[in-house]
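Left out: one protein chain. Kept in place: all the others.
And now, subunit A:
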Amino acid sequence: MIRIAAVGDVHLGEDMRGRLRPALEKVGEHADVLLLAGDLTRHGTVSEAQVVADEFADLPVPVVAVLGNHDHQDDKPLEVTKTLQDKGIHVLEGTSFETRINGCTLGVAGVKGFGGGFAGKCGSAFGEREMKAFIQHTCDIAETLEQALSELDTDIKVALTHYAPVPDTLRGEPPEIYPFLGSYLLGEAIDRTGTHLAVHGHAHFGTEQGMTPGGVRVRNVAQPIIRSAYTVYVMEGASA
């Protein structure tokens, strides 16, 4: 059995320092690993990343994160990543994290993800340079997610993204903005790779539960949705 804690969209800044810490210090009582689904900062500055790093430092469980769009606002994603890594947070972008818990192996592959929309209602890499760049960014990210997931050989495989891989978990958001909230290409990568759970954030007005077309559970853990410092999912590996 593995207990996976997760939260996204904590949007920390200096004004938030210490706010999550009391609940985080007890995370070991609730879970074996903590996933952060992006938008860890407000403006993506290094000083805000330092607040995030301090808030999630020295916890009794491994902390695994992806960045979100807010974490790119100051155009310093590499510096933000390094600031988090310096405090022991595993930051994924087309990469993965593996651990063994209670005799069961867990693999987490993560990417920020991007928009583009969902099957039948999505953009194409056609026309203006800006449109091609928009869709190509999603295609590239989905490809790296699929690669990272396919390389995992663990009892439990989790996909961690900021943007949504399915529209189910966006219910409550205006349908007109779905193309800015996620992409079916992420869901397709998840469905092709024997993944067991997909965790994302980004959609503050969405809903927690969904499923990919291939039957993989999806959970939107944006903090306004889960309404706590983190939420917890209990899973069992196939061979555990």
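Operating definition for what follows: a contact is a pair of C-beta atoms (placed from the backbone, for glycine too) under 8 Å apart; a residue touches a chain by one contact, two chains touch by 3 or more; residues count from 1.
Methods note: contacts and distances are computed from a predicted model.
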Report task. Choose one: "Oligopeptide transport system permease protein", "BON domain-containing protein", "2Fe-2S iron-sulfur cluster binding domain-containing protein" or "Cytochrome c-type biogenesis protein CcmF". The correct choice is the protein name in UniProt for the chain not shown. Result -> "BON domain-containing protein"
Query raised in the report: Of A:10, A:66 or A:186, which residue touches the hidden chain?
Result: A:10
Report summary line: Given A:101, A:135 or A:197, the residue that touches the chain left out of view is A:197
Query - Contact set of subunit A toward the excluded chain (per top definition) - result: 1, 3, 5, 9-12, 15-16, 19-20, 22-23, 26, 30, 42-43, 70, 73, 197, 204-205, 217, 219, 223-224, 226-236
